[in-house]
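One protein chain omitted, others in place.
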């Protein structure tokens, strides 16, 4: 079993952005994504998911470094100012590198 | 406070596999696991969790390297061909190494 | 684009602790947190989230090393003995270090 | 006597303010609002089947004009008196120019328990009133530029959950007619007020979470969130009289005018005018205007309608 | 006149195809299906209490044979005409040899609004029909080998949500009898059609998501997904006549034969025949056959039953 290094990009942001971001990810050449519902608190206050306008989502994208940089840059430019959003990247090992 | 290195194995796959995989994990000597509900997209299409047959789960297992390799190999052999599934591993630090 | 290293602290514990831990995090100078609902199994048995007393939560905190150590120490002292709880830390890269 | 559904709202508000552990799961909130939206639409649709569509055209046009007008009026007040940023003023104005379905439902329940009848096609006006304010809000925030992606805005506006369910209910009610719907009445008619009670319980809990941001945004917003509905209700009452509506119908129209959206407009603004701070409009609409209308406004607008009718006659 | 619950299905389908933001939370979908399954089981159970069990044995055996037969017939068509992989052909055949509870519920509602009565023990046949197709499908895909883990397959089949609730409802209804159940009727009887309306709204939304994969899998699947139910309905009608069922009962049996499973069978196949591509069967069963049956099939099968009865008599 041979493993390869990739990036795991995690974005936590407002649920209202889901369909927009999913479209962006497709255009930025992410091969896939995973979304879970979340709640939380940050510099823009508490988002306790009690109702639709107030929920967060947590998006994970496994990808190569270039794609991670591209997505990060794009999201930073388009969403950081106006939306509750954080973004971080970590190193992971995957088995089938051709997938990501 | 002294910390120790372990592996965090993350599996994203079809919700229908939950009880099967949980049984496998027990047999492969994982000391525990955590599951969250998810949705997503990958090479096998969009799985938007609108209804039962179409949801994903995200399984996390904290374990030592050997166990991580075993689980990865087992899952790869038994599920990769027929199920929507991705799997990745990262390094983490834990406090009570005897637990994992 | 310039990125900076931070810690990602993940805590998996009983849902009943949510409001207590959130208060603790504020006092321990975490700048934010993200929570998702989870289920799982560990040394304290299966917690399948079928009903309120039996669910887990998964808390993520992005912070600097000192804060991560503080939170870990505090949680270990106050909750490890009496509650189902695990805790692990990994390295991540963030874009806006002043936030965390 | 106070309607028990109002008491559910108060229960939620008190529980929320005391930081009780009580929470309704998000799925329940959605279930309850889906049933309410469909029920309101269905009821209106059945009524539409009964009357020639063209006879409603004057009312429809008037109401759309009111939606445009109230938004355009609110904007300068917020921008110059309230000193809000352009985008914030535009967004808040859009919330107040549009309508709140929850407030509408409470008004319907109120008139029901007072045994005051009203023109049953009001849900049609409700749907119509949702839209113009959103368009005006976007134009006020952005200007009319080539860049505005009207196609995606139209998608956001017309295919949002609220409009689809209201409009869908209207069409189903219209096609099926009163007899066709009798088999689904136990859910959409008999349970209406019980489900509305649960909805209001949740609204009380949500309202309580808005108190914090309200404190942060200062007194102007509080004043606006009470003065604007009062003014809008006057406009609504006047238009009701102008259109020859019954006392009940006038009360509903005044309530629609006075209510501020917290579902359709926030969703649309978040995508189309992201620079606007959403907590401002929600603190006003949910923290002040909704409880004000539900507790004080609706009976007041009813009294106003009675007075207008008497005045007009005599 | 069109039944309003069908309109809910159309509303969901249109909203889904227009990519509306409307979604029902998964928890609501589950709630609604749990109530429907229990309600159907309860109603059948009450009726079972009224008649000697043995008198139903011929019908039960015939229906099980039909389940085996339709699956065995569908398989070679899919394998040799449709050129599907062995496992895919087996899996699709199992879906069409089994039944859809949602379609059954629509047929019941349809007959109710046409005031056509039918043998009330039909839910028993519904439960029986779920199972044989799954077993045949697995054997067709795998052959009968020592390796087949029949114990875990039996668990999967008999302890799936659908069968447990239907069978549980049947038993409860049987034990409690009509009087015993009167206290829970407001939920399980009065609300039945309203809840079915919500279910169909969701089914419309889900159907819309299948359109993409349908396009990918080409015309054979589309043709099969209409031709197979038509053929199965003929078989069902003939068996209904053979068993001496009423017009209503014959219509139901034809509908059961014509319907394709999208709950029990997909779940069982996913675990027992994982090599089969699940999107194929779902695209057929949900994207074509379900809407076909609901919109066109059921009235057609009713007409067929009337015709068969007349033909048999005269």
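Some points to look at:
We just call them A, B, C, D and E in the order they show up, numbering each chain from 1.
By our rule, a residue touches a chain if its C-beta (ideal position, glycine included) is under 8 Å from a C-beta of that chain, and two chains touch if they have at least 3 such contacts.
Everything numeric here is computed off the predicted structure, so don't read it as measured data.
One chain is not displayed; in the complete assembly it touches the shown chains C, D, E. Only one of D:38, D:77, D:195 or D:269 touches the chain withheld from this view, namely D:195. Touch with the hidden chain on the side of subunit C covers residues 14, 16-17, 20, 45-46, 48-55, 79, 81-83. Although one chain is not displayed, subunit D still touches it through residues 1-5, 7-8, 11, 15, 18-28, 31, 109, 112-113, 186, 190-191, 193-195, 197-198. Residues touching the missing chain, restricted to subunit E, are 25-27, 30-31, 34-35, 155-156, 159-161, 164-165, 168, 171-172, 175-176, 180-181, 183-188, 190-191, 267 (touch as defined at the top).
Criterion: only the chains that are shown with their structure count from here on.
Matching the C-alpha atoms of subunit B with those of subunit C calls for a turn of 120 degrees, to the nearest 5.
Averaging C-alpha coordinates per chain and comparing to subunit C, the farthest chain turns out to be E. Here the CA centre of subunit A is 34 Å from the CA centre of subunit D. Between subunit C and subunit D, the centres computed from C-alpha atoms are 40 Å apart. Within subunit C, residues 36-37, 90-91 each touch two or more of the remaining chains.
Within subunit D, the positions touching two or more other chains are listed as 26, 30, 267.
All chain pairs that touch, listed by label, are A-B, A-C, A-D, B-C, B-E, D-E.
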